[in-house]
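The complex appears here minus one protein chain, its other protein chains still in place.
For reference, chains read A and B in written order, and residue numbers begin at 1 within each chain.
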Amino acid sequence: MTIALPAQAAERAKFKLDYTVPVLAGFAAVLCVLVVLPVSWLIYYSVTIGDPASNVRVFTLAHFYTLFTDPAFVNPLLTTITVAVSSSVLCCAVAAPMGWLVARTDMPFRRTVRLLVTASFVTPPFLGAVAWEILAAPNSGLLNQLYRFVTGAPQDEHLFNIYSLSGLIFVITCYTFPYVFVLVANALDRIPADMEEASAMLGAGTWRTARRVTIPLALPALLAGILIAFLQAMILFGSPAILALPAGFHTMTTKIWSLFQYPPQPELAAAASLPLLVVTVMLLRAQHTILGRKGYTVLGGKNADPRLIKLGWLAVPAMTFVVAVISLPLFLPYFALFNAAFSPIATTLVTPANATLHNIYFTFVELSSTQLALNNTFILGAASATLGTVLALVIGYATARQAVTGHRVLGFLATAPIAIPGIVLGVGLFLSYTRPPLVLYGTLWVLLIAYVTIELPAAYQQLQSAFRAVNPELEDASRILGATRLQTLRRITAPLLRTNVLATWCFIFVSTIRELSAAIMLFTSETKVVSVLIFDLKESGELGAISVLGLSMLVLTFAVVIGVNRMPGFGGTRLRNT
Amino acid sequence: MKSFKFSRRDLLIGSGALAAGATFSTRVLSAAPPASAITPQLIEAAKKEGKVVWYTSVDLPLAERIAKSFKDKYPGVDCRVERTGAERVFQRIGQEYGSNIRAVDVVNSSDAAHLIVWKNQGWLAPFVPEDVAKHFPAEHKDADGTFASFRVFLCPMGYNTNLVKAEEAPKSFADLLDPKWTGKIVKAHPSYSGTILTATFQTSRDLGWEFFEKLAKQKIMQVQSATDPPKKLALGERAVMVDGIEYGMFQLKEKGNPVEIIYPSEGTPLIVGPNAVFKEAPNPNAARLLQSFMFSAECQQLAIDHGGLRSAHALTKEKAGRKPLSQIKLMKDDAAAVEKQSAEIKARYTQIFKV
Partner (left out) sequence: MAAVELRGLTKRYGEAAVVDRVSLTIEHGHLVCLLGPSGCGKTTTLRLIAGFVEPSEGEIRVGERLISSPANTVPPERRNMSMIFQSYALWPHMTVAENIVYGLKLRKLDRDTIGKKLDAILATTKLAPLAQRYPGELSGGQQQRVALARALIVEPETLLLDEPLSNLDANLREEMRFEVRRLHDAYRYTTVYVTHDQAEAMTTADLIAVMNAGKIEQAGTPEDIYDRPSSEFVARFIGSSNVIRGVGLAGGRVEFAGVPLRCVGAKVEAGASTPVSIRPHDIAISLRQPGDTDNLVPATVVRQVFLGGSRDYMVESKDGTQLRVVTAAAESIPQGSAVWLGLPPDRCRALTG
């Protein structure tokens, strides 16, 4: 080797500009637009009233007065609280024992159970609600028909009535408990075996160990899960719109949405959105406090496999319980949807004699919005996933590496949307983008903004922790060899985070496809997405078409997720870790 | 369809013109533009645009059927149906125009009052298809040529024949208040459906709001679209419907579903669903072609035969087995009054029924 021209190399290097600072500043600006703008408009509208004559808005608290005195608002508020409390308690009652069975016992098919519960997350809650209508509508519901067939009960008797408060709580629980389940099961996975062994060596029996050590250690995750379940139940729009309205009651989300029917009352909608916002912020703070208590969470380190409790003959009832639970969000609803897709009438069982392809023909040939909605959904899903991942990647990098001053602000802004329920964001974005200078309403852009905003917090948290797992020296090594921060991010960090990046991409894609509550506020005829189309069809009672669309949406989702994971250069190539 | 005997149709058109006159007081009251035939030039121009968007509240399968027959007749012009409840159509168009979005070409609403509003705002294009000029009675077309009645239908009651015997079925709105129907009634919503808004206006005017207040205690199942209650009857989910589209009932019944229409003794609400072309339609030629097609005897007959609608077109024939309008006691409709009371009706309804 010779010492060749280091001076020249240095000379050349001078022309390489570092765009990091302007780029990161740009991201901060984007985040501000995403988060601050809609919330500001929301607050502004909630405390002002427009004077149609002078076009001037004046300050008022009248909306809040209405909100807390008019029964039309107080009742939905109380209903929402009832629904959220009940379904979070139910979630916990179901998810905790299931999580424990899967993580800590030798129950057969543990992995399959996990997979299935995760799969039920992919089901959009509104689709589940429609499926449960087909199953448990008081008179026509398949389960009630079965009940009458078996018991010989008279025509007007029923076992289940899904159009009721309890029906709503039930369906919401079906699609919320996976959150709690995953949290609890993961927490139980991480409890090191030695803690249990320590207890066992002190003479405690297996069950006693479980009660005294394992369960208390999993408690923070359970509490956090309950809070998440509460939040989800509170901000869900599709299920109450499908199940509560026929029964003649509102929740806050459906009430907010109804305020946008003609004549629209955006001020009241804004005011009604704020309590949701405030409660969400408070709950998230509570969750942070619970999970943030030091010395209580068990993390990291390589531990021996957890001690599995031998169930023995108890395996049978345990399996029965688990299968019964999974059938509620998964087996039964999908059976109902398949049946409805091929049946002339949704609540008639398909037989070879009456099976029909009419619903499929209608959905894909006659229904002129299908193509548009599928295209929009696919474009938006892919665009949101890509943009969201890039944003989360860059911001996760900036905060995990503390690359710029003000990275804390970036991190906060990226996490903040978690506190904004979809429908509230929908209202905020509607207020922000139906006026100059940025009239994005009516374009796919406004939906893109909504989706990216909604999914950013989860994506950011996933990628930020992934960044933390990558030794920063790997990046330093690249920089000292002449790569700028962005080059390093592209050539070193991103490939190292490939699996995480892919997982995040798929996560956003799936979440976007099942999003309804923000889309319902923001779509126009040209920017319809599948979830909105399904909701439209629901309102005119086209159950067959809904089933076909819902099932094809899932096929599309799985196809994309599998396709992305098989993409050459992504999932396929070998990755060896030091 | 000479047998049409609307007692109040002059009111509809008259009040529309009156309202328009009041708004555009400086405008010279003009007659409609001359009738336009479907010319090869129009078809060519429409093909160049390649598509047309129809906002409508017609029951989706029927709307798509009409769109399909249009596409079959004029290949190269795609017709996309944007179907939702008439009140939603109205709100959406208002919102889109407010945000400078011009997506709608042709509109159809089951709430005739909407056409008055749009016309007053100057959003509608004066355009009179040949069929409208020749075969539609004056009471079914706007004097200024901006809209005409694409469809006429009723909003009757109905029941499921498996669940209710014919002799036990309610005969009137008043019968529905009988405790035996508690929990067995399905009803659509006036904030969503123009049909129901119009019907609610007529029913509350003729029977008083007390009727609805009592009805609200019957634990009704509240659906949104007027197209849904007939479907809920067919599913067997509810035994009786308070309101819903007559044409949906015809379709279901003729396909062999266990449903039967009740024309209540107090009178049945009458619904008129006009069609119009928007002045700023993004596809103006395709819009005019679609409008002309929809008022042709061919399309109107399709709507009758396939869809169960009724038509004001002189050359169409009613389908055998359906009760002719002339034999039904109708409630009086009044689009101008609906326009004025729309917000109040919705508010009051929501107050009574809680949703």
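In this text, a contact is a pair of C-beta atoms (placed from the backbone, for glycine too) under 8 Å apart; a residue touches a chain by one contact, two chains touch by 3 or more.
Worth saying up front: this structure is predicted, and the values here are computed from it rather than measured.
Undergrad: Touched by the hidden chain, which of the shown chains?
TA: For the complete complex, the undisplayed chain touches A.
Undergrad: Could you tell which one of A:T66, A:T348 or A:T484 touches the chain left off the display?
TA: A:T484
Undergrad: Of the residues A:T69, A:T112, A:S166 or A:N471, which one touches the chain left out of the display?
TA: Of the candidates A:T69, A:T112, A:S166 or A:N471, A:N471 is in touch with the missing chain.
Undergrad: Which residue, A:V424, A:L496 or A:L537, contacts the hidden chain when the whole complex is considered?
TA: Residue touching the chain left out of view: A:L496.
Undergrad: For review purposes, identify every residue of chain A that touches the missing chain, sorted by number.
TA: 1, 3-6, 9-10, 12-14, 16, 18, 471, 473-474, 476-485, 487, 491-492, 495-496, 498, 574-578
We adopt the following convention: only the chains that are shown with their structure count from here on.
Undergrad: Distance-wise, how many Å sit between the C-alpha centres of chain A and chain B, to the nearest whole number?
TA: Roughly 39 Å separates the two chain centres.
Undergrad: Help me check something: in the complex, which residues belonging to chain A touch chain B?
TA: Residue positions touching the partner: 72, 75, 137-140, 155-156, 163, 244-250, 254, 258, 260-264, 345-347, 362, 366-369, 372, 434, 439, 441-442, 524-526, 536-537, 539-542.
Undergrad: If we count contacts the way the header does, which residues on chain B are in touch with chain A in the complex?
TA: By the definition above, chain B touches chain A via 53, 55, 59-61, 64-65, 67-68, 78-85, 87-88, 90-92, 94-96, 98-101, 103-104, 163, 183-184, 191-192, 219-225, 227-228, 231-232, 234-239, 257, 342-343, 346, 350-351, 353-355.
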